[in-house]
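Missing here is one protein chain; the remaining ones are kept as they sit in the complex.
Entry: subunit A
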Amino acid sequence: MRRTKWFAAATVAAFVGAAGVAQAGDTFDSVMERGTVRCGVNTGLAGFSIADDQGNWTGLDVDYCRAVAAAVVGDSDKVEFVPLSAQQRFTALQSGEVDVLSRNTTWTLTRDVSLGIHFAGINFYDGQGFMVPADLGVDSAKQLDGAEVCVQTGTTTELNLADYFRAQNMSFKPVVFEGFEESLSAFFAGRCQVYTTDKSGLAAIKSVDAPNPDDYKILPETISKEPLGPSVRRGDDAWFAIAKWVLIALVQAEESGITSDNIDDMKANSDNPMVKRVLGASGDMGEKLGLDPEWAYRAIKQMGNYGEMYDRNVGMESPLGLDRGLNAQWTDGGLMYAPPIR
(Lines give C-alpha, C1' and ligand atoms only; values in the text may rest on other atoms or scores of the structure.)
Protein backbone atom coordinates (compact mmCIF):
# COMPACT_ATOMS: atom_id res chain seq x y z
CA MET A 1 0.00 0.00 0.00
CA ARG A 2 2.78 2.35 1.01
CA ARG A 3 4.54 1.59 -2.22
CA THR A 4 1.45 2.37 -4.26
CA LYS A 5 1.14 5.71 -2.57
CA TRP A 6 4.72 6.70 -3.21
CA PHE A 7 4.35 5.63 -6.78
CA ALA A 8 1.35 7.91 -7.21
CA ALA A 9 3.11 10.76 -5.45
CA ALA A 10 6.17 10.38 -7.60
CA THR A 11 4.10 10.44 -10.76
CA VAL A 12 2.15 13.48 -9.76
CA ALA A 13 5.42 15.11 -8.76
CA ALA A 14 6.85 14.39 -12.18
CA PHE A 15 4.00 16.30 -13.80
CA VAL A 16 3.84 19.11 -11.34
CA GLY A 17 7.57 19.51 -11.11
CA ALA A 18 7.60 20.19 -14.81
CA ALA A 19 4.47 22.33 -14.67
CA GLY A 20 5.91 24.49 -11.93
CA VAL A 21 8.71 25.81 -14.12
CA ALA A 22 6.79 28.53 -15.91
CA GLN A 23 4.24 30.93 -14.60
CA ALA A 24 1.80 33.01 -16.56
CA GLY A 25 3.23 36.10 -18.14
CA ASP A 26 6.90 35.49 -17.66
CA THR A 27 7.92 33.67 -20.84
CA PHE A 28 9.46 36.84 -22.28
CA ASP A 29 11.42 37.52 -19.09
CA SER A 30 12.76 33.99 -18.87
CA VAL A 31 13.74 34.08 -22.57
CA MET A 32 15.64 37.35 -22.06
CA GLU A 33 17.28 36.04 -18.92
CA ARG A 34 18.32 32.85 -20.63
CA GLY A 35 19.25 34.66 -23.81
CA THR A 36 17.71 31.97 -26.00
CA VAL A 37 14.31 30.89 -27.24
CA ARG A 38 13.48 27.25 -26.58
CA CYS A 39 11.66 25.91 -29.59
CA GLY A 40 9.99 22.51 -29.94
CA VAL A 41 10.50 21.09 -33.43
CA ASN A 42 10.00 17.85 -35.33
CA THR A 43 12.62 15.17 -34.78
CA GLY A 44 13.26 15.07 -38.50
CA LEU A 45 10.98 16.11 -41.33
CA ALA A 46 12.73 17.43 -44.41
CA GLY A 47 11.59 20.93 -45.30
CA PHE A 48 10.09 21.67 -41.89
CA SER A 49 12.65 20.80 -39.27
CA ILE A 50 15.60 18.56 -39.78
CA ALA A 51 19.13 18.58 -38.43
CA ASP A 52 22.10 17.95 -40.71
CA ASP A 53 25.15 15.90 -39.73
CA GLN A 54 26.66 18.92 -38.00
CA GLY A 55 23.55 19.46 -35.90
CA ASN A 56 22.40 22.54 -37.82
CA TRP A 57 18.63 22.74 -37.97
CA THR A 58 16.87 23.85 -41.14
CA GLY A 59 13.28 24.01 -42.31
CA LEU A 60 10.22 26.22 -42.42
CA ASP A 61 9.28 25.59 -38.79
CA VAL A 62 12.89 26.05 -37.72
CA ASP A 63 13.14 29.37 -39.59
CA TYR A 64 10.06 30.66 -37.80
CA CYS A 65 11.77 29.95 -34.45
CA ARG A 66 14.89 31.72 -35.64
CA ALA A 67 12.80 34.72 -36.69
CA VAL A 68 11.24 34.85 -33.19
CA ALA A 69 14.71 34.70 -31.67
CA ALA A 70 15.92 37.48 -33.98
CA ALA A 71 12.93 39.64 -33.03
CA VAL A 72 13.10 39.02 -29.30
CA VAL A 73 16.73 38.28 -28.42
CA GLY A 74 18.30 39.94 -31.44
CA ASP A 75 20.08 36.96 -32.96
CA SER A 76 18.54 34.21 -35.05
CA ASP A 77 21.10 31.73 -33.70
CA LYS A 78 19.90 32.15 -30.14
CA VAL A 79 17.52 29.22 -30.37
CA GLU A 80 17.65 25.95 -28.47
CA PHE A 81 15.91 23.36 -30.59
CA VAL A 82 14.12 20.62 -28.70
CA PRO A 83 13.20 17.74 -31.02
CA LEU A 84 9.82 16.34 -30.00
CA SER A 85 7.76 13.36 -31.09
CA ALA A 86 4.12 13.86 -31.98
CA GLN A 87 3.28 12.55 -28.53
CA GLN A 88 5.61 14.67 -26.49
CA ARG A 89 4.91 17.99 -28.13
CA PHE A 90 1.92 19.30 -26.18
CA THR A 91 3.19 18.14 -22.82
CA ALA A 92 6.52 19.81 -23.54
CA LEU A 93 4.78 23.09 -24.29
CA GLN A 94 2.32 22.86 -21.39
CA SER A 95 5.04 22.12 -18.89
CA GLY A 96 7.27 24.97 -19.97
CA GLU A 97 10.02 22.85 -21.48
CA VAL A 98 9.72 24.91 -24.68
CA ASP A 99 8.63 28.52 -25.22
CA VAL A 100 7.25 27.95 -28.71
CA LEU A 101 6.04 24.78 -30.38
CA SER A 102 6.79 24.96 -34.08
CA ARG A 103 6.37 21.42 -35.20
CA ASN A 104 4.02 21.07 -38.21
CA THR A 105 1.08 20.94 -35.84
CA THR A 106 -2.51 21.07 -37.08
CA TRP A 107 -4.76 23.72 -35.57
CA THR A 108 -7.92 22.04 -34.28
CA LEU A 109 -10.63 23.09 -31.88
CA THR A 110 -9.79 20.45 -29.28
CA ARG A 111 -6.14 21.37 -29.24
CA ASP A 112 -6.81 25.08 -29.11
CA VAL A 113 -9.38 24.86 -26.34
CA SER A 114 -8.55 21.95 -24.07
CA LEU A 115 -4.79 21.47 -24.22
CA GLY A 116 -3.76 24.70 -22.54
CA ILE A 117 -2.19 26.12 -25.68
CA HIS A 118 -2.88 28.90 -28.20
CA PHE A 119 -2.17 28.67 -31.90
CA ALA A 120 -0.32 31.77 -33.01
CA GLY A 121 -1.27 31.51 -36.66
CA ILE A 122 -0.73 29.34 -39.70
CA ASN A 123 2.59 29.04 -41.48
CA PHE A 124 1.63 26.25 -43.85
CA TYR A 125 -1.69 25.16 -45.32
CA ASP A 126 -1.49 21.43 -45.81
CA GLY A 127 -3.78 18.48 -46.45
CA GLN A 128 -3.48 14.77 -45.80
CA GLY A 129 -2.75 12.41 -48.66
CA PHE A 130 -1.68 8.85 -49.41
CA MET A 131 1.52 7.42 -50.81
CA VAL A 132 1.67 3.97 -52.40
CA PRO A 133 4.31 1.93 -54.21
CA ALA A 134 4.10 2.77 -57.92
CA ASP A 135 3.74 -0.90 -58.86
CA LEU A 136 0.66 -1.38 -56.65
CA GLY A 137 -1.57 -0.41 -59.57
CA VAL A 138 -3.61 2.09 -57.59
CA ASP A 139 -4.48 5.51 -59.01
CA SER A 140 -7.00 6.80 -56.51
CA ALA A 141 -7.57 6.69 -52.78
CA LYS A 142 -11.01 5.28 -53.52
CA GLN A 143 -9.33 2.03 -54.60
CA LEU A 144 -7.72 1.51 -51.19
CA ASP A 145 -10.53 -0.61 -49.69
CA GLY A 146 -9.00 -3.28 -47.46
CA ALA A 147 -5.46 -1.96 -47.53
CA GLU A 148 -2.98 -1.91 -44.65
CA VAL A 149 -1.96 1.64 -43.80
CA CYS A 150 1.18 2.64 -41.88
CA VAL A 151 0.65 5.74 -39.76
CA GLN A 152 2.32 7.60 -36.92
CA THR A 153 0.44 7.73 -33.65
CA GLY A 154 -0.80 10.80 -31.86
CA THR A 155 -1.59 12.86 -34.91
CA THR A 156 -4.70 14.23 -36.56
CA THR A 157 -3.58 12.00 -39.43
CA GLU A 158 -4.79 8.96 -37.53
CA LEU A 159 -8.24 10.48 -37.04
CA ASN A 160 -8.60 11.79 -40.61
CA LEU A 161 -7.69 8.35 -41.87
CA ALA A 162 -10.50 6.76 -39.86
CA ASP A 163 -12.94 9.52 -40.90
CA TYR A 164 -12.11 9.16 -44.58
CA PHE A 165 -12.53 5.39 -44.74
CA ARG A 166 -15.72 5.59 -42.70
CA ALA A 167 -17.14 8.25 -45.02
CA GLN A 168 -16.18 6.20 -48.09
CA ASN A 169 -17.60 3.06 -46.47
CA MET A 170 -14.28 1.27 -46.97
CA SER A 171 -12.25 -0.82 -44.56
CA PHE A 172 -8.55 -0.64 -43.76
CA LYS A 173 -6.09 -2.00 -41.26
CA PRO A 174 -3.94 0.53 -39.44
CA VAL A 175 -0.39 -0.32 -38.37
CA VAL A 176 0.39 2.39 -35.85
CA PHE A 177 3.92 3.34 -34.82
CA GLU A 178 5.04 5.73 -32.15
CA GLY A 179 8.10 6.83 -34.09
CA PHE A 180 8.15 8.53 -37.47
CA GLU A 181 11.25 6.57 -38.52
CA GLU A 182 9.72 3.24 -37.52
CA SER A 183 6.51 3.93 -39.41
CA LEU A 184 8.49 4.88 -42.51
CA SER A 185 10.83 1.92 -42.46
CA ALA A 186 7.86 -0.42 -42.02
CA PHE A 187 6.28 1.09 -45.12
CA PHE A 188 9.49 0.87 -47.15
CA ALA A 189 9.95 -2.73 -45.98
CA GLY A 190 6.54 -3.52 -47.45
CA ARG A 191 4.66 -4.09 -44.21
CA CYS A 192 1.89 -1.77 -45.44
CA GLN A 193 0.69 -0.98 -48.92
CA VAL A 194 -0.12 2.62 -48.02
CA TYR A 195 1.57 5.38 -46.05
CA THR A 196 -0.36 8.43 -44.99
CA THR A 197 0.56 11.84 -43.61
CA ASP A 198 0.31 15.47 -44.70
CA LYS A 199 1.06 15.92 -48.39
CA SER A 200 4.07 18.14 -47.73
CA GLY A 201 5.38 15.34 -45.54
CA LEU A 202 4.75 12.82 -48.31
CA ALA A 203 6.68 15.01 -50.75
CA ALA A 204 9.55 15.20 -48.29
CA ILE A 205 9.52 11.45 -47.71
CA LYS A 206 9.34 10.67 -51.42
CA SER A 207 12.20 12.97 -52.36
CA VAL A 208 14.46 12.54 -49.33
CA ASP A 209 13.72 9.29 -47.45
CA ALA A 210 12.60 6.90 -50.19
CA PRO A 211 15.31 4.50 -51.41
CA ASN A 212 14.22 5.34 -54.95
CA PRO A 213 11.70 8.21 -55.37
CA ASP A 214 10.33 6.80 -58.64
CA ASP A 215 9.15 3.62 -56.91
CA TYR A 216 6.48 5.56 -55.03
CA LYS A 217 3.65 7.82 -55.96
CA ILE A 218 1.39 10.21 -54.11
CA LEU A 219 -2.32 9.73 -54.80
CA PRO A 220 -4.22 12.82 -56.00
CA GLU A 221 -6.83 12.96 -53.22
CA THR A 222 -6.42 15.38 -50.34
CA ILE A 223 -8.59 14.05 -47.55
CA SER A 224 -8.35 16.77 -44.94
CA LYS A 225 -7.51 20.36 -44.13
CA GLU A 226 -4.29 20.66 -42.18
CA PRO A 227 -3.53 24.23 -41.20
CA LEU A 228 -0.11 23.92 -39.59
CA GLY A 229 1.17 26.57 -37.28
CA PRO A 230 3.19 27.47 -34.21
CA SER A 231 1.62 27.50 -30.76
CA VAL A 232 2.42 28.88 -27.32
CA ARG A 233 1.35 28.21 -23.76
CA ARG A 234 -1.91 29.66 -22.49
CA GLY A 235 -1.92 32.32 -19.85
CA ASP A 236 0.87 34.50 -21.26
CA ASP A 237 -0.83 36.97 -23.58
CA ALA A 238 2.27 39.10 -24.11
CA TRP A 239 4.28 36.16 -25.41
CA PHE A 240 1.28 34.95 -27.45
CA ALA A 241 1.14 38.38 -29.16
CA ILE A 242 4.86 38.29 -29.97
CA ALA A 243 4.61 34.79 -31.46
CA LYS A 244 1.58 35.83 -33.51
CA TRP A 245 2.90 39.11 -34.83
CA VAL A 246 6.35 37.84 -35.78
CA LEU A 247 4.61 35.41 -38.11
CA ILE A 248 2.34 38.17 -39.44
CA ALA A 249 5.31 40.47 -40.01
CA LEU A 250 7.05 37.78 -42.10
CA VAL A 251 3.97 37.41 -44.28
CA GLN A 252 3.42 41.17 -44.51
CA ALA A 253 7.06 41.63 -45.52
CA GLU A 254 6.54 39.41 -48.54
CA GLU A 255 3.37 41.25 -49.49
CA SER A 256 5.17 44.59 -49.17
CA GLY A 257 8.13 43.33 -51.17
CA ILE A 258 10.62 43.51 -48.30
CA THR A 259 13.35 40.88 -48.64
CA SER A 260 16.50 40.11 -46.68
CA ASP A 261 18.45 41.65 -49.57
CA ASN A 262 16.62 44.95 -50.06
CA ILE A 263 15.60 45.53 -46.46
CA ASP A 264 18.27 48.12 -45.60
CA ASP A 265 17.50 50.05 -48.76
CA MET A 266 13.76 49.88 -48.03
CA LYS A 267 14.29 51.00 -44.47
CA ALA A 268 16.32 54.01 -45.51
CA ASN A 269 14.39 55.07 -48.58
CA SER A 270 10.85 53.69 -48.61
CA ASP A 271 8.01 56.17 -48.27
CA ASN A 272 5.42 53.41 -47.93
CA PRO A 273 3.83 53.91 -44.49
CA MET A 274 3.27 50.16 -44.03
CA VAL A 275 6.91 49.38 -44.80
CA LYS A 276 8.03 52.11 -42.41
CA ARG A 277 5.82 50.77 -39.65
CA VAL A 278 6.97 47.16 -40.16
CA LEU A 279 10.63 48.13 -40.16
CA GLY A 280 10.33 50.40 -37.18
CA ALA A 281 11.09 53.62 -39.09
CA SER A 282 7.81 55.07 -37.85
CA GLY A 283 5.15 54.22 -35.30
CA ASP A 284 5.56 52.31 -32.06
CA MET A 285 4.64 48.79 -33.13
CA GLY A 286 7.59 47.25 -31.29
CA GLU A 287 6.81 49.11 -28.10
CA LYS A 288 3.24 47.85 -28.13
CA LEU A 289 4.57 44.30 -28.24
CA GLY A 290 7.02 45.02 -25.46
CA LEU A 291 9.93 44.88 -27.93
CA ASP A 292 12.23 47.44 -29.50
CA PRO A 293 11.30 49.18 -32.82
CA GLU A 294 13.57 46.96 -34.95
CA TRP A 295 12.04 43.62 -33.95
CA ALA A 296 10.61 42.85 -37.40
CA TYR A 297 13.59 44.38 -39.18
CA ARG A 298 15.93 41.89 -37.50
CA ALA A 299 13.63 38.92 -38.16
CA ILE A 300 13.32 39.73 -41.88
CA LYS A 301 16.95 40.80 -42.28
CA GLN A 302 18.28 37.60 -40.76
CA MET A 303 15.74 35.05 -41.98
CA GLY A 304 14.07 36.62 -45.01
CA ASN A 305 10.35 37.12 -45.53
CA TYR A 306 7.81 34.28 -45.56
CA GLY A 307 8.21 33.72 -49.29
CA GLU A 308 11.99 33.41 -49.00
CA MET A 309 11.61 30.90 -46.18
CA TYR A 310 9.12 28.92 -48.22
CA ASP A 311 11.24 28.79 -51.36
CA ARG A 312 14.38 27.90 -49.44
CA ASN A 313 12.85 25.07 -47.41
CA VAL A 314 9.92 23.51 -49.21
CA GLY A 315 9.53 25.47 -52.44
CA MET A 316 11.15 25.29 -55.83
CA GLU A 317 14.66 25.90 -54.49
CA SER A 318 14.38 22.84 -52.20
CA PRO A 319 14.39 19.09 -52.86
CA LEU A 320 10.68 19.00 -52.02
CA GLY A 321 9.82 21.32 -54.89
CA LEU A 322 6.32 22.23 -53.68
CA ASP A 323 4.59 25.07 -55.53
CA ARG A 324 3.02 27.81 -53.45
CA GLY A 325 -0.58 26.64 -53.94
CA LEU A 326 -2.69 27.66 -50.95
CA ASN A 327 0.39 29.14 -49.32
CA ALA A 328 0.72 31.94 -51.87
CA GLN A 329 -0.09 35.52 -50.86
CA TRP A 330 -3.76 36.42 -51.02
CA THR A 331 -2.84 38.84 -53.80
CA ASP A 332 -1.73 35.81 -55.82
CA GLY A 333 -4.82 33.73 -55.02
CA GLY A 334 -3.43 32.02 -51.94
CA LEU A 335 -4.47 32.10 -48.29
CA MET A 336 -1.53 34.00 -46.79
CA TYR A 337 -3.14 37.19 -45.56
CA ALA A 338 -1.46 39.35 -42.95
CA PRO A 339 -3.71 41.44 -40.68
CA PRO A 340 -2.65 45.09 -40.78
CA ILE A 341 0.39 46.06 -38.79
CA ARG A 342 -0.78 49.39 -37.46
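Note that a residue touches a chain if its C-beta (ideal position, glycine included) is under 8 Å from a C-beta of that chain, and two chains touch if they have at least 3 such contacts; residues count from 1.
By definition in this document, contacts and distances are computed from a predicted model.
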- Task: Identify the UniProt protein name of the omitted chain, choosing among "Pyruvate dehydrogenase E1 component subunit alpha", "ABC transporter permease subunit", "Methionine biosynthesis protein MetW" or "Putative monovalent cation/H+ antiporter subunit A".
- Result: "ABC transporter permease subunit"
- Contact with the hidden chain, among A:F48, A:F81 or A:F177, goes to A:F177
- Given A:D26, A:E80 or A:E158, the correct residue touching the omitted chain is A:E158
- Message: One chain is left out of this view; which of A:T43, A:Q87, A:T222 or A:T259 touches it in the full complex?
- Response: A:Q87
- Given A:D26, A:E148, A:E221 or A:D311, the correct residue touching the omitted chain is A:E148
- Message: On subunit A, where is the contact patch with the chain that was removed from view?
- Response: 4-9, 11-13, 15-16, 19-20, 24, 86-87, 90-91, 94, 110-111, 113-116, 143-148, 150, 153-155, 158-159, 161-163, 165-166, 172-179, 182-183, 186, 189-191, 193, 233-235
